[in-house]
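The complex appears here minus one protein chain, its other protein chains still in place.
We just call them A and B in the order they show up, numbering each chain from 1.
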Amino acid sequence: MRNLLVRLAGHLVRALVMIWVVATFTFFLIRLMPGDPVAAQYEKLVQQGMSPDAARNATRLTYGFLPTGSGWDQYVHYLWRLLHFDFGRSTQTLGVNASAEVLTGAKWTIGLVLAGILISFALGTVLGVIAAIRRSSGVGDALTITGSLFHAIPQFVMALVLITVFTVIWPVFPTDGNVDILVDPGFNGPYVASLVSHASLPALAYALSMFGSYLLTMRSSVISVLGDDFVLAAELRGLTRTMRLRYIARNALLPLFTIFALTIGFMFGGAVFIEKAFNYPGMGITLINSIGHRDYSTMNATFLLITAAVIVANIVADLLYTAIDPRVRRGGEAVA
Amino acid sequence: MTAATQATTSTAAAAPPAVTIRDLTIVYRTPAGELPAVSGVDLDLPPGTITGLVGESGSGKSTLALSLLGAVQRPGRIAAGSIHVDGLGNLVELSAKSLQEARGGEIGYVFQAAQNSLNPLKTVGKQLLDLGRSHGVRDRTALVRSAKELLAGMGLDAARVLDSYQHELSGGMRQRVGIMFALVLNAHVLVLDEPTTALDMISQANVLKIVRAVHTERGLTTLLVTHDIGVVAEVAERIAVMYGGVVVEQGETADVLRAPKHPYARALINAIPRVSGDLSAARPLPGRPPTLGTIPTRGCVFRERCAVYAERQLPACVAEQPPLAPVADGSGRLVACHAVAVEDQQATGETA
Partner (left out) sequence: MVTAVEIPTGNTPALTPARRGFWRNLWRVLRRKPTRVAGAVIVALFVVMGVVGPFLYPANLPTDPGNAYAGPSGSHLLGTDFQGTDVLALLVTGSRYVLVAAVIAAACTVVVGTGIGLYAGYRRGGPDSVLMRITDFIITIPGLPLLLVLSTLWKYSNPLTMGLVLGVTGWGSVARAVRSQTLSLRERGFIEAARGLGLSTAHVVRKELLPNVAPYVAMNLLISVTVYIYLEVGLFFLGVLPFNENNWGVMISQAVQNGVTQTGQGLAYLLSPLVAILLLTLGIVLLVDAMDEVFNPRLRED
């Protein structure tokens, strides 16, 4: 338990430092932009006929820092507002806070990413175990090749192929957005059905582009565990087959947690591709649109949130790993 | 120890079982075809004795030990022969289910200390309960109680050990936990594979003392596989020497150690330096032990390294593997050597 807390504390410190570095980086990025967007915004407002004072005020509200004044003051002011989860205002949808804009997208992204992770993890680990146990047969070879192939297919290619097959050639799924706008929102049959049918293909795209790496990792992990002495020992102790499989599976799952952490980052990155391909209104689309419209507040908020999500996911994966492996949880040497 | 016996479902009689191995051949499938790791072995484990099985690595002794649990690992398989255990019948013919029940039930197996024979993610106690569940033990309290008695009997803090993970136990402790797992369901045949290898001298002595103690107390028939003749000398009543998949000599430990007859047994025993005496008297055995692919397929398996063959060049040594036959001195010793057989014939011829 103490180990766990120490670990958690270390993670939190590192996470905060990381987010601080990223926030600083985007601050300088926005300020260094050719034709400083803050100044540009200010000038644009003036050109539109706003008085200089009002324009300065509006710009400050939008970006979270003054268009004028010393760099240090601007930086401190910016960090201070970040601490209050204030990223400024969106310039695409006027009057809406950037954080609200991002959070609207976030729930759709998180839903899809979670669905994708669950499907691909279940599929990948089960098939990985089979591929390991049947590794000298045709079944094992076929599974391994399938795994490598799907592992290698980029997400947007997967998404576009799914779209081509299931909405153009054989139109069984809707192609656009997250829900049919003609259906009444709320917890009713048609609405839920519409949600599910819109989410199916994107979730499938996530799952298909992810399960390969789980399969390959699980396969090699199971193979290495099968060679461990305790597996033979369990057989010689007369443990049932089911019990032995459970021993093997639990030990083989450990290395997957490391991969898991890496894939979560990959998933959130891939959200941009998959949401773009399916025009699914998640954080990825928010990011693309904010860049397209040069809406820096929203871009900044989205990027920081995606980074934070990846960091948090990494921490969760590591803590789970700690919880499941007694060698980490209960360090310490032999009892006397 | 009586409480321990009651805890399990086994109702085997107090008399230790006899184990009889006949003409056992175990082959491994390799790219070069099926090669024998154990060929035509006859071995008796008399009830209530400790038999030491000695050989270099690759002699087939570990494969033989695994076959006693019907657990030869792929790509190996038992090609011929029988393994008869009193109360179980011929292991080679048992169903998978009966074999699973016999393992850990009637026959206990103890791993090398250096090997991690425990699931690293579960405490010893949890794994004990898994063992009970696999063997259909109803009374879990009694199972835990007999485990604790066994552990305490081996000088361990039982409650603490049951609550420990493998990485929290020292080598000697792991070995005692291994013995507990092998015996907690009241096994009567005990197979120990290199039980003292990789332990320090004091732990070695302790483990051997424990082996002796549980053997007598619980009335076991024990097979101790090792490459260390010293270990055999210390605990085993009987010894069998293996070379290249064949038992070359078998007999009372004291007899064999005092006067080994087979040239390999002689070389092996001469290779041990004596504590008192001239170090140069210890003579190393020339050559390398054969591997699966290099065991001679015709003639005596030991011929290439044999001092007697080098000197006398008997044609029989090239022609066929000598059978394991009783020697003429009436001691009950079995030796597989053409030269020994010829000497015996000459000796009996002279006295007649």
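Couple of notes before you dig in:
Here, a contact is a pair of C-beta atoms (placed from the backbone, for glycine too) under 8 Å apart; a residue touches a chain by one contact, two chains touch by 3 or more.
Because the structure is a prediction, the values reported are computed rather than measured.
Of the candidate positions A:S51, A:T164 or A:N188, contact with the hidden chain is made by A:T164.
Across A:V96, A:L226, A:L245 or A:I291, the single residue that touches the chain missing here is A:I291.
When you scan A:P52, A:G71 or A:P154 for touch with the missing chain, the hit is A:P154. Residue-level contact of chain A with the missing chain is found at 14, 18, 21-22, 26, 29, 32-34, 148-149, 152-157, 160-161, 163-164, 167-169, 175, 262, 265, 268-270, 272-273, 276-277, 287-288, 291-292, 294, 296, 299, 302-303, 306-307, 310-311, 314.
Just so we're on the same page, only the chains that are shown with their structure count from here on.
Rounded to whole angstrom units, the spacing between the C-alpha centres of chain A and chain B is 56.
On the chain A side of its complex with chain B, the touching residues are 228-230, 232-241, 243, 247, 250-251, 254, 324-327, 330, 332-335. Interface residues of chain B facing chain A in the complex, by the touch rule stated above, are 66, 69, 71, 73, 100-105, 109, 111, 115-123, 130-131, 133-135, 157, 160-161, 164-170, 173, 178, 181-182.
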